[in-house]
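Take a look at the structure set out below.
Of the protein chains in this complex, one is absent; all others appear in place.
Now for chain A:
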């Protein structure tokens, strides 16, 4: 399943909090795309991914920061 989470406008640490709450409802292997405008999200998403073990599949910067996470097994 591919899910989407809009965290635009939220400030630190809420994008990470919302992301972790959403991941709880997903199954292993599911993909979750997160959009955020919080500048700290750039650094925080890779730190979060390393701590939790959920893989950071892609990270893009355009109008906002977009990260895709693969839920770990």
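As a working rule, a contact is a pair of C-beta atoms (placed from the backbone, for glycine too) under 8 Å apart; a residue touches a chain by one contact, two chains touch by 3 or more; residues count from 1.
Throughout what follows, contacts and distances are computed from a predicted model.
**Q** What is the missing chain called in its UniProt entry, if the choices are "histidine kinase", "Secreted protein", "DsrE/DsrF-like family protein" or "Redoxin"?
**A** "DsrE/DsrF-like family protein"
**Q** Kindly note down the residues of chain A that lie in touch with the hidden chain.
**A** So the residues of chain A touching the unseen chain are 9-14, 16-17, 19-21, 44, 47-48, 50-53, 73.
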